[in-house]
Structures are given as C-alpha cells and as structure tokens.
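Worksheet: one structure, shown below.
Note that one protein chain of the assembly has been removed; the remaining protein chains are unaltered in position.
And then chain A:
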Amino acid sequence: MQKINRNVVLALLSLTSLVFLLFQLCYYKFYLSQKNGAAFSKVRGSQSGQDSTRWHVVRKFLGLISSHNIPVYLIDPLILGLVGKDIEQIRSSPDGPSPECKYFCAPRDFTTFALLDKTWKHDVGLFRAAEKMGFQWLKIINKDPRLDGMDDLSGMEIPLHYIFKLASHAIHLVVFYERSGNFLWHGPLRLKQHMDRKFVPFRKLHFGRYPGAYEKPELLLVSIDDLKVQIPKNPSIFLEEMSHSRFLECRYREARAFFQLYPDDASLDAVEFRKKAKSLLHLAALTLNNLGVTFWLSSGTCLGWYRQCNVIPHSKDVDLGIFIRDYKADIIPAFQKAGLPLKHKFGKVEDSLELSFQGEDDVKLDIFFFYEENDHMWNGGTQAKSGKKFKYLFPKFTLCWTEFVELKVHVPCETLQYVEANYGPEWKVPVKTWDWKSSPFNVQDNGVWPIDEWDNVIQIY
C-alpha cells in the first residue's frame, strides 16, 4: 500500500513538473519572445527565410513620402545598427542590387524615420494618400515648446509623432524641430485620453519615452535592400548620440511663478551681466565641445536654469561641472587660446581640482571637477589663504540635455536633487549674500593641504 502510494505520488509529481515545464515553454514563446522580439524571432526569421512584409511596408511608405516630396531619413536603431556594420560596403556601392533582404526584413515591430519639420508643408494630402494606400495613421500633437517659455502665447499645437500602420508593421515618423542653440529636438510621445492605446505597442517605440536633443545630422543617400533611403552619414555616431539624447525642458511655468514672487532685475547692470555671462557660456561651450569634454551647468548657473530659466543676475560668475575622468591637460591652453586667461587653479587631478578663468570684465568662469564614489559624487574647494579644503557632496546623477541662453548644454537629469543638495530645501528663495565656504548646504570640511604641496595646489594668477 505504502509502496503504491509512493509510486503514485512520484508519478503525480513528475506529471506536474512536466506540465509546468510545458507551460514554461509556452510562456517563453508568448511572453518573452514578445519582449525580446529581436533576439528570439531573429531565429525564427532565419528559419522562415526573409519576412518581406516589413520590407513591403517600408517600400510603400517611402513611395508615399517621396511622391509628396517629404525628405525623411532613417533613424531606426535596429536597422542602423545592422547598417553600421556594413557601412563601408554600403557607401562604396550605392546603387548595387542587394542579393538578399538583409536590413529591412530584420524582425521588428516598427521602422523609425525622422522628418525635419521645416522641410515640409504640413500637407494634408499626405494623409489622404496614405489612407488610400491602406495605411492607418495616428498623429500625436502637443504644445510647441519653443513658445512655452514665453508669457501667455498660445500657438497652434505642433505634430510631434506620426505612426503609419499597415498590416502587421508600423512606421514611426518622429518630427524634429530646430531649437535655439542650433540643435534638433523631438518631443515626447504622450497619448491623450481619447486616443487608441492599442494602436501599436507604444512602449516598444524607440523614440518618445522622453524628448530628445540631437545635433543636425549629415545625411547620406544609400540604397539598401533595393530601397533608396537617407541615413545619418555615420550610423554608429548617431546611435551613440541617441543613447544619451534625453532632453529636459526648462520649467517655464515655475520660472514665471518665481518671477511673480521675486520680480526680475531689469537694471542696466543686470542686463549687462546677463549679456556677458551668456557670451562667456557660449565661449566656454565652444571651447569644451571642441575638445570633446562633456560638461554641465553647475552651482549658481544650474540653479538659475532650474529656478528661473535664466542667468541669475547677481551671481557674478558662470559655473560648470566636469567629471574628473574627462579631464584633459589641453583644457587650460584651450581656454587661454580662446581669450580666457587662467585665474586660479586649486587642487590637483587626483584631488579637489578646480579651475577658474577670467572672462570679460569681472565675470569669472569656474570649472569644478567631480569625483565619483560608490554612492555619491563630490567636488572640492580650496581656500587660498589658509589652504583649507572643502568638499561638496552630491547624490549620483546622470546628464540630460537642455536649452539655455540659446545653447544646447547638459544639466544633471536629477536636477532637483542636485540643486537641493547644493542649496538646501530653501533653494527657491533668492539669496544675495553667498559665501562659498559656508553657505552651500552640502559643504564639508576636508582638512588642510599639506604646506609642501601649496605651490602646486594653490595657484593664483
């Protein structure tokens, strides 16, 4: 009896485990293959030969837009990734027929194209023609951020994304706008209430989770898979740019509220200072960008951007942050060449480095180098007369793009934490008297430089 029981139990358990295993397999097939579509269905694709539906949809779409004279270019990360590997070959044989459908048949749910807003006329005819060809389309519009910073202007809403769907494939057309600061911007994709949430699996789109900022791309007309299409001249650089393209809009509404509470300083001095700070920032950005050094707005300049979308007129200097890993010895000569002599240099590359350059008149450019620890970042300060060291702690942050005084610059994405760390919870209240050694919320004493190092770590010009 006991023996039979045991056997039965064993058999039952084996059965259940088998059932579960089968279930698991199914689960993988239906859920996971959906999630990692690329990796999994690639295998399937190669088994069933080429999936030409996607290619056909893309071909139809390209036909549609070229018949309306709309210049689009390919920004699909999957395809550009594939193209990037073969770029030399593609460049060298722009017209050659391709033996197999290598790129546009690659498994995916979308093909993403970009459109420069100013190059087309918002022609309604396009959509009628698209419908005639069997496309279903969706337009996502929203407020124009270029007018958002302005008091009480209400422009027409602008199209940010279009999605054209045909059969099982969809084309995602991202509309790029030119912004002050000589860069391109695309908006976030946000569905309004009445919109069809199931139109396409939105969360799989490569563009639209956040707004993005890009350089104006150089384009290249290529023929891939027998389709003529424009692509960014260097796909891998584009993909690299895409991976950290997230853009933050300035908080214009909050800035307006701030100016309601604390009216802006419109004195001649303030106007002059802002003008100088702006040109200094432009010069600094040009210099650092030429060196390929990533920098961001820090301290007072960052606070000005975050709180009032402008330079704080009583701040008297421009502050930038740079990760110490991006430090280059060329930085100082490059600034000097640009007409900004070194004013002082505190610390050393290994510890608490800080550079100060003398701009026009009394405006100073401070560059703080940030050191990364396991759970925080910090930059250092040095008091020249006593050799005292200070440390300013920040929670870890990543970098986002923003537009500031007609410039595309980085700011910490986690700006609020950054500003709060630096200025405390009362950062919204303007403070005119500021002592860099005691006022910051995150300042810590960090000992004293050994006297024998002073010549090196305290350099004043």
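Heads up, the rule we're going with is that a contact is a pair of C-beta atoms (placed from the backbone, for glycine too) under 8 Å apart; a residue touches a chain by one contact, two chains touch by 3 or more; residues count from 1.
Operating definition for what follows: contacts and distances are computed from a predicted model.
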Record-based protein name (UniProt) of the chain missing from this complex, from "Protein O-linked-mannose beta-1,2-N-acetylglucosaminyltransferase", "Cytosolic Fe-S cluster assembly factor NUBP1", "proteasome endopeptidase complex" or "Dynein light chain roadblock": "Protein O-linked-mannose beta-1,2-N-acetylglucosaminyltransferase"
Touching the absent chain when the full complex is considered, from A:S154, A:S243, A:Q260 or A:T433: A:S154
Hidden-chain contact residue, picked from the options A:A167, A:L191, A:A257 or A:L416: A:L191
Contact partner of the left-out chain, one of A:H68, A:K102, A:R146 or A:H206: A:R146
Option from A:R54, A:R246, A:R274 or A:R307 whose C-beta touches the chain left out: A:R274
Residues of chain A (touch criterion as defined above) contacting the omitted chain: 6-7, 9-11, 13-18, 20-24, 27, 31-32, 35, 118, 121, 124-125, 142, 144, 146-147, 149-156, 178-182, 189-194, 197, 202-203, 208-209, 266, 268, 271, 274-275, 406
